[in-house]
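Supplied in structure tokens, the structure appears directly below.
Shown here: the complex without one of its protein chains, the others still in place.
Let's look at chain A:
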Amino acid sequence: MAHASPTAPGLSHARPGGWQGIAADWSSDQRAFKQVSWGKAMMWIFLLSDTFVFSCFLLAYMTVRMSTAVPWPNASEVFALEIAGTHMPLILIAIMTFVLISSSGTMAMAVNFGYRRDRRKTAILMVVTALFGAAFVGMQAFEWTKLIMEGVRPWGNPWGAPQFGSTFFMITGFHGTHVTIGVIFLLIVARKVWRGDYDREARGFFTSRKGQYEIVEITGLYWHFVDLVWVFIFAFFYLW
């Protein structure tokens, strides 16, 4: 967004630091967050709202896990795989988590190269991030298929509380949707980076605003958030 660039460089000198700085910013005119563009502010606030969505999902999961009278299936057994004759609990989930966290790394690098206006590296790293994301969703699809073959349904499963399947499909499904949307956006933005839209400041089709490399960072914020949420799902659903 073009609106990020402060046109009054003197401003940053005048700002006091720490809490006083925050108070000064909030009592000033025009902007409460001085270094933050509109797009970034909007993404942050959206993520705050989305945090509430995921928190509600996780709290609901904990509540039904307590309310059901039937024992809860043992997650580390349910999510175990036989690989080359050895029984490995949670192995797939471990790989999925590793993939997703790696994707956060490549995303962070993409943002870095974006700010250096390195068109090629940015685009490549974004595509790599998207591939990691797609791999994650692919493994999730595999896991879903495996569980469905074993008889897990939203309304019941062979091992215990039916809420196990309901919460599993609902929460991982909702998170997987977030990842999928992230992958799509990564690819769209990567394509624009590759074409040099942000070097030319090409205008958006609907918005007629100038494109900026900052969008890479905004996409990154979303991506890191989705990764972070996964850590909580991992901890509460698979490890508990």
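Just so we're on the same page, contacts are C-beta pairs under 8 Å (C-beta built on N, C-alpha and C of every residue); 3 or more make two chains touch, one makes a residue touch a chain; residues count from 1.
What we mean here is this: contacts and distances are computed from a predicted model.
Look at the chain that isn't drawn here: its UniProt entry, checked against "Oxidoreductase", "Xanthine dehydrogenase family protein subunit M", "Cbb3-type cytochrome c oxidase subunit I" or "Putative hemin transport system permease protein HrtB", names it "Cbb3-type cytochrome c oxidase subunit I".
Summary of contacts with the chain left out: across A:Arg31, A:Lys121 or A:Lys146, the touching residue is A:Arg31.
Considering A:Pro73, A:Pro89, A:Gly105 or A:Pro162, the position touching the chain not shown turns out to be A:Pro162 (whole complex). Residue-level contact of chain A with the missing chain is found at 2-8, 10-11, 26-34, 36-39, 41-42, 45-46, 48-50, 52-53, 55-57, 60, 63-64, 67-70, 154-156, 161-163, 165-166, 170, 174, 206-210.
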